[in-house]
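Sharing a structure with you now.
For subunit A:
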Amino acid sequence: MLNRAFTLFLFTLFSVPASAEKASTLTIYTHPSFAAEWGPGPAVKAAFEQSCDCQINYVVLDSGGDILQRLRLEGESTEADLVLGLDTGTMETTRQTGLLANHDTDLSALSLPIDWQDPVFVPYDWGYFAFVYDTEQLPEPPKSLEALISAPDDLKIIIQDPRTSTPGLGLLLWMRHVYGDQASEKWQQLKGKILTTTKSWSDGYFSLFMNGEAPMILSYSTSPAYHMAVDKTDRYQAAEFEEGHYLQVEVAALVKSSDQKELGQAFLDFMLSEDFQRHIPLKNVMYPATDLGDELPAVFDKLIQPSDALYFDPKTVTDNRRTWLNEWLDAMTR
Partner candidate 1 sequence: MLEVQNLVFAYPGQETPWNFQFSAEPGHCIAIHGASGSGKSTLMNLLAGFLEPQSGDILWQGKSLRHAAPWQRPMTSVFQEHNLFEHLSVTANIGLGIHPGLKLAPEDTQAIERGLDSVGLSGFGQRLPSDLSGGQRQRVALLRAILRKQPLMLLDEPLTGLDREARDLLRQLLLQQKAQGALIVLASHDEEDRRILADSVCTL
Partner candidate 2 sequence: MSPVIQHQRRSLPAYPAPLSHSRWKLWPGLTIAAALIVLSLAGLGALVWEAELPGLSEFWSNRYLRTVVTFTIWQAFLSVVLSLLVAFPVARILARQPAFPGRAFLLRLMELSLVLPSIVLVSGIISVYGRQGWFTGLANEWLGTSWNLYGINGIVLAHVFFNAPLAARILLQAIESAPASQRRVAAQLGLGRWWYWRAVEWPAVKPVLPGLAALVFTLCFTSFAIVMTLGGGPAATTIEVAIYQSLRFEFDAGQAALLAMVQLVICGFFWWLAARHGLTASLLPDRRVASHRSKAGSSIWARLGDGTALAVFVLFLVTPLMAILLRGLPGMGSAFFPDGTFSVNPALLDATLRSLGIAIPAGLMSVIAALLILASGTSQSRPTITRLSDVAAYLPLMVPPLVLGTGLFLLFRPSLGNSSEGLALVTLINAMMALPFVLQMLRGPMGSLDSASRMQADQLGVLGWYRWRWLHWPRMRRPLALAMAYGTGLSLGDFGVIALFGSPGQPTLPVLLYQQLGSYRIDAAAATGLWLVLLLLMLFSLFNRLGSPLFNSGLAPKSSRTVPEPEHA
């Protein structure tokens, strides 16, 4: 009753006529870096709508974490037919909600650093976490994670909070993968070099790193591609670490309660085609999930090529994240 009255009140405040919709609409929950006017979203939408009598409706949520949150809050009543923009850090938790359906996309075209055979999630891009540095401030960056950790404390770095940011969580897993149970001690050694821990990647990148506050920031190995291709500057580069780099894969999946499953499946197939993938490198600033051959922009050849792709099985991450987080908290506040 209260709900009713409340909605009614809102309706009378802002009564906006509902927009006319085509017969079949595919509702995709995604995040701004995909759906923004400069992201791959608009071009992908146009390309897909040409091949089907349908319409794509992006519901843009703040981040992959928010997509998971919204799904969890809405449950079976969700409007989403497909979710796009989850990653290896959030996909297992999303799987456990039981709200997603299996796909039957042919995954043989994938070209990822790891073997991928997931019944629910289809990757659409990937990248490595890496420390991006300012070559003008730091001509000689550390060559390994170990070198960074044992560097003197006047080398300052900016990281993100693993509780709120994807790269932040990535670094936590990276440290864990390299150092195992010694991760806590290593964090304590690293602590003196951390200038600040920001909520999200963009807070740190814009306000701090681009302001010259610290010469290194936790980011993606692909970040320099944007600076080189669009800003036309070689100033910002990623530091290659000997131990290898932690891998991030971004994925999409069908929603179980969707009444547009066929259309959704068609979209997942389309996702691994060149018409979709060619927009990924410069518009999403990540590696495409399939081999684009010559279509891969030249700047991507200049990026670091880590020797090892470090990767935890998503289930391991979900099972241990809380413990690892608490260890990290403990190390950082001691």
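The rule we apply is simple: contacts are C-beta pairs under 8 Å (C-beta built on N, C-alpha and C of every residue); 3 or more make two chains touch, one makes a residue touch a chain; residues count from 1.
Inclusion criterion for the candidates: all candidates are chains of the complex that A comes from, given by their letters.
Computed from a prediction, not measured in an experiment: that's the story for all the values here.
A.B. asks: So subunit A is shown by itself and the numbered options are 1 or 2; which of them touches it within this complex?
C.D. replies: Here, the candidate touching subunit A is 2.
A.B. asks: Any idea which subunit A residues touch candidate 2 in the complex?
C.D. replies: That would be residues 3-4, 6-7, 10-11, 13-14, 16, 18, 31-33, 35-39, 58-62, 65, 69, 72-74, 77, 89-90, 93, 156, 161, 163-164, 169, 191, 194-208, 210-214, 223, 226-227, 230-231, 285, 321-322, 326, 328-330, 332-333 of subunit A.
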